[in-house]
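Worksheet: one structure, shown below.
Let's look at subunit A:
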Amino acid sequence: MSLALGLVIIPLLAALLMLLWPRLARGLQLAAALLCTILATMLLQLVQQEGSQQLFIGGWNPLLAIRWQADSVTALLLLLSAVLHLLVSGYALAVQQRDKLAAAFWPLSSLLLASLQALWLSRDLFNLYVCLELLGMVAVALVTLSGDKAMRPALHYLLFSLFASLCYLLGVALLYGAYGALDLPLLQGQLQANSLTAAALVLITLGLMLKAAWWPLHLWLPAAHAAAPAPVSALLSALVVKGPLFILVLVWTTLAPAAFLNVAAYAFLVCALGALLLAGVAALRTPYSKTLVAYSTVAQLGYAMLALALMLSFNLPVFTAALWLFVMAHALAKAACFLSIGEMQQTLGVKKVAQLKGASQTMPLAMFAFAVAGGSLIGLPPSGGFLAKWVMLLGLWQAQQYFLLLVLLVATLVSAAYIFRVVVLAFDRAEPTAPDFSPQLLPQWLALLPALAVWAMAFFSMPLLAILQQELS
Partner candidate 1 sequence: MSWLDGLSWFLLLLGLVFFIAGSLGLLRFPDQFSRLHAVTKADTLGLGLVVLGLSIQSSWRETLLMLLIWLLVMCSGAVSCQLLARFSRDAADAEPLISHQEPGQTANSTSPASAPVTKRAE
Partner candidate 2 sequence: MGLLLFDLVLATVVLLLAGTAIFSRNLTHAVMLFMAFGVMMALAWARLAAPDLALAEAAIGAGLTGALCFTALVRQPAALDSKVATSLLPICFVALITAALLFSVWQIPVSPNPALSHEVSVALPQSGVAHPVTAVLLNFRSWDTLLELLVLLLALLGAQQAQSSLTLYAGWSLSLSWSRLLSPLIILLTGYLLWRGAAAPGGAFQAGALLASGLVVLRLNQQLTWLSWQNPWVRLAALSGLLVFVLTGLFSLLWSSSRLWLEWPTAYAGAVILGIESFATLAIAVTLTLLVVGEPTEERADA
Partner candidate 3 sequence: MMYLAVAILLSMLLGMWRVIKGPTLLDRLLTIQLFGSAGVAICLILAKALSMPALLDVALLLAVLAAAIPAALVQRLRRQI
């Protein structure tokens, strides 16, 4: 577990040092990101060899202490956030001069990494609340880096986030009052199917849905994510909304009494369908390119909801694998999308989708990154998105849910529509005159890296599935 500890403490200490000596910020950022990636890889190997690891902080017994647990899903998520942090930091380092990125970006993004890693590791309801709160505060602070125009969305984000935390905390307080424990493995199987548990679970779920921007409660997300600087949007969309999702999955798979599972599955299913179809249509209709990508996050989260609903109602291991594959593929693809769109926006100085006409000639690399990441979002082979969708289709076939198969098909078409809306415009050879600017190559390559990573996921499908299956057995 000292590896896991390092994963949390290194970015935390790095952030503190950055605040003390702002001059060292960039070097510290890169060093911490590299070190975390290496540690996360080592941890994944360790977990694969020796099974899941546990730590009771302070060495007290489980009733008193906070439990950390690194199973294979956690190890994968730790690696994912470390890798994404590294990639986004690289991009931010490349563009910080041009984009006038605020100096506070470095410590804040490092703290974001630390709080995410702490969240993945924690198995304690109250500690998870603290991590959520931390995540929300960092995210809001990061959104405000855009200056005055971001204040309003950031404030909305803050208020929604606080309200959501409060709902979650109330739910946890009810559970604590009734069962007298906060440790998830200790509570497992203890909950009775009475109205107290129901109220607590409803509060917890509402709070987490609000934080994760699940469909009917997503209203704060598009404005906040679109207002932030490009590296921040990439981190927020790729990682921050996944934190509450992780807790939601933990709560419903380990805590909830069996009698509630069916109702919850139906509720999640309705939300998933709404997200996949309606948020997809919203992405299709919005005139701004960054808002399009932000709405696409809401829509893509629908797949995760669908996978969770299916997990709860069918108890097939395929759906668990599909859920985490979606999370990883979406994180990488969305980071690439935001970085490439941000790069185009910064270089070309345009905000609307319609103005991207002919962008494939002026900024071919960035457009290529967007197209590859978009392909993964749609689910075109070979990509991580395709892998996730394929696993899910297999599961649906196994469970004989032909109606949902159809829905998945329609959702794919919707996402294809909004991705192709951008791509087709960009490949339109409308203006033959070359514009008078020279796009920088390095940031475009760096924006391409996550897209290549999501591509590479398809080639590592076997080991990935093996890791996720290990968790289930």
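Here is how the candidates were picked: all candidates are chains of the complex that A comes from, given by their letters.
In this section, a residue touches a chain if its C-beta (ideal position, glycine included) is under 8 Å from a C-beta of that chain, and two chains touch if they have at least 3 such contacts; residues count from 1.
In this text the structure is predicted, and so the values were computed from the model without any measurement.
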item	value
Touching chain, any copy counted, for subunit A within the complex - options 1, 2 or 3	2
Touching residues on subunit A, where the partner in the complex is candidate 2	1-2, 5, 9, 12-13, 16, 19-20, 55-61, 63-66, 102, 104, 107-108, 111, 115, 118, 126-127, 130-131, 133-134, 137-138, 140-141, 144-145, 147, 151, 158, 167, 170, 174, 177-181, 194-196, 198-200, 202-203, 206
